[in-house]
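With one protein chain removed, the remaining protein chains of the complex are shown where they sit.
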Amino acid sequence: MMTIVFSLFLLTMLVIVAVAILRTDNLFTAVMLSGIFSLIMAANFFVLDAADVALTEAVIGAGISTVLFLGALALTAEHDHSPPVGSWVPLVTSSALGGVIIFATLQAPRLGDPNAIVHKHVAPWYLENTPLLIDVPNVVTAVLASFRGYDTLGEVFVVFTACIGVMSLLGRVRPRGELIEEGEFDKRTDNLRHHLIPRVVGKMLVPFIVLFGLYVQFHGDFGPGGGFQAGALVAAGIILYSLVEGGARGRELVPEWFSGMLVALGAFTYAAVGVACMVMGGRFLDYSVLSHDPVHGQHLGILLIEAGVGMTVAGVMITIFHAFSRRGIR
Amino acid sequence: MALLGLYNYFVFAVLLMIGLYCVLARTNIVKSLIGLSIFQSAVFLLYISMDKVDGGTAPIIQEGVENQVFANPLPQVLILTAIVVGISTTALALAVAVRIKEAYGTIEEDKIQEMDREP
Amino acid sequence: MDILLDIASTVLLVTGGFFVFVGGFGVMRMPELYTRMHAASLTDTGGAALILVGLMLQGGFTLVPLKLAAIFLFLFLTSPTASYALANAALLSGVKPPCRNETGKTFPGEPPVADGPKQSKSSAEKRTANKTVAGKAARKPAGKATRKPAKKAARKPARKKS
Partner (left out) sequence: MTLYDQLPALVVAVLLFTAPIAYMLRLHGFPWAAATAAVVTSFAVACSLAATVIGGETIIYEMGGWPAPYGIVLHIDALSALMAMLITGASSAALIFGYKSLADEVGEETAPAFFAAWLLCTAGLVGMVITGDAFNIFVFMEISSLSTYVLVSAGPDRRALISTYRYIVMGTVGATFYLIGVGFLYMVTGTLNTADLAARVGQVEDIRLVLVAAGFVSVGLAVKAAVFPLHAWMPNAYTFAPNAVTVFIAAASTKVSLYVLMRVDYAIFQNSIANHDIQLTLFLVPLGVLALFVGSLLAIYERNLKTLLAYSSVAQIGYIALGMAMTSVAGLTGAIVHMFNHGLIKGGMFMAVACLALRYRTVNVANLAGAGKAMPWTMAAFVIGGLGLIGVPLTPGFISKWYLVLAALDKGWLGVFLIVVILVSSLLAVIYVWKVIEVAYFREPRANAVPVTQEAPLAMLIPTWIVVLTGVWFAVDSSVPVGLASSAARTLLGVAP
């Protein structure tokens, strides 16, 4: 009962914040509010017993996505100059969409119904067989890395694609061939360097954030966490460092060739584990063949691919951040 | 009480509407992209709402504890994937927005359309 | 013994909740940015500290109090920093604290004498815009990630003026 009340409160807040985002003309306000939106969403996920997702949403939605939006705002515009809406098409389309969904979900199982079909098919099998077949306590990690490892492989390559996309769009060289040395976002965050307190406290926190990221990486089998969250956390630590010390120092700490290499290496590791399984006589991504004992093989496979995921995600986030912060206004 | 159990889905519908409206009605590219990310987050809410079981906990099996009820792990895995896909799309779209600003000098779609019309 | 612990922790939790409530109430009722920040700081310090200690008493001799202590330490470091950055940015972008003149009437801040009569209408408008940004950001419950956006919300206008 308590969770339902709390959930109601959070969901209502979500709607309020979303409306506020829609109404504001100031893009900075909108970006800040969308950070808050993600944070409330993360809290809500936690209430709904999805700890892994909550962690990911908090790091990626509220942390990294906000920083990326700010980086883009520094290079584009501060205000939304959309003309007043003259057409009724958007309103009708979106209302129709909402109407259809509400109409359909009137027959959906209520929240938390233990007899819902989703809890009767497939999912119980995971909960039953994970201790036997894979033997890691966190079932989410088991499903993510092994049962549906092919999805996760695809996902790593989605991030990889985004990274090469951003790099080919905002790479070092412009179409005209000139190099950019001083980035606009760098300049704007530069004044943070002259403030002692944020700088000292920020620097003090960086090692702990990175440490926490590593903990999440290697503790992902036992508690909430795994490669995605860890990669994003480590990247958040490095980004914080770049913010308080200036982008140039940040790029000294993690050079761009290094983060770029990390991206490709992570994706490569994942694919290579899959191919190695094929070479050792199993199917693609069948980790059981990696060792004499199938369960041990699964552990090894999960460790390796989580490392690949962590490397890719951390590399991608850092690379994309640098790509935005390095860019100067033309 | 029955409707209260469906409140999640209603919020999902409302967020979807707000997101889609923002995408369609705003001509500012960054604003549309914020709308797009709300649109995507709404879907996360749909999936995660499905995973809850009354009296359940996060699906982490603890040794020595019997008869625990766990939330459904599958939607969580799917949404972990979807969140990462979402940020990838956003990052790429923002990079395109930056390049559009550099090429056109504005990120208002209606103005860009005018500029493209006159050769 | 147990009952004593329970009573102590309940008292702490209730007091902490009271602080949070007062903080939220203050953010709603206070007239402008700095006083609102002052109110919000009640949530960060009194509220958070009391609630965390109350929870630690509930935890007993396990890892839980240690984790809570880590959270306490984290908040102890970050929330003053965030407040500092916020106030600093507000000051730089021209939001002045309210002053009282000889007649005893309060009026919205007059700029320091050095760059006295420069304040124009447009900057007054800008000020209200800033206030809404900062106000909204500061009103949210304390947490790691809210702190970050709040810091940045304030940073941007800071640059605009200087």
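First chain written, first letter: the chains are A, B and C, and each begins at residue 1.
Note that in this section a contact is a pair of C-beta atoms (placed from the backbone, for glycine too) under 8 Å apart; a residue touches a chain by one contact, two chains touch by 3 or more.
Being a predicted model, the structure only gives us computed values, none of them experimental.
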### Task
Give me the visible chains that the unshown chain touches, in label order.
A, B
### Summary
Of A:V100, A:L214 or A:L253, the residue touching the omitted chain is A:V100
### Message
Touch as defined at the start, partner being the missing chain; which of A:P83, A:P114 or A:G154 qualifies?
### Response
A:G154
## Note on the structure
Answer key for A:A43, A:L111 or A:A267 versus the chain not shown reads A:A267
### Task
Could you list which residues of subunit A touch the chain missing from the display?
100-101, 103-109, 116-123, 125-126, 129, 146-151, 153-155, 157-158, 160-162, 164-165, 167-169, 171-173, 261, 263-265, 267-268, 271-272, 274-275, 278, 281-288
### Task
Against the chain that's been left off, what residues of subunit B make contact? List them.
16, 20, 23, 29, 32, 36, 39-40, 43, 46-47, 50, 74-75, 78, 81-82, 85, 88-89, 92-93, 96-97, 99-100, 103-104, 109, 112, 116
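What we mean here is this: only the chains that are shown with their structure count from here on.
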### Query
At what distance in angstrom does the C-alpha mean of subunit C lie from that of subunit A?
28
## Note on the structure
The distance between the C-alpha centres of subunit A and subunit B, rounded to whole Å, is 12
## Note on the structure
By the touch definition above, subunit A meets two or more other chains at residues 31, 38
### Query
Across the complex, what residues on subunit A touch subunit C?
20, 26, 28-29, 31-33, 35-36, 38-39, 42, 58, 62-63, 66, 70, 78, 188-189, 191-192, 195, 197-198, 201-202, 204-205
### Task
Report the residues of subunit B in contact with subunit A in the complex, numbered from low to high.
2, 4-22, 24-31, 33-35, 37-38, 41, 44-45, 48-54, 56-63, 69-81, 83-85, 87-92, 94-99, 101-102, 106-108, 110
### Query
Considering the complex alone, what residue numbers of subunit A touch subunit B?
4, 7-8, 11-12, 14-15, 18-19, 21-22, 27, 30-31, 34, 37-38, 41, 44-45, 48-53, 56-57, 60-61, 64-65, 68-69, 71-73, 75-77, 80-83, 85, 87, 89-91, 93-95, 97-98, 101-102, 105-106, 108, 110-114, 116, 118-119, 122-123, 126-127, 130-131, 137-140, 142-144, 148, 151-152, 154-155, 158-159, 161-162, 165-166, 169-170, 222-224, 228, 313, 316, 320, 323-324, 327, 330
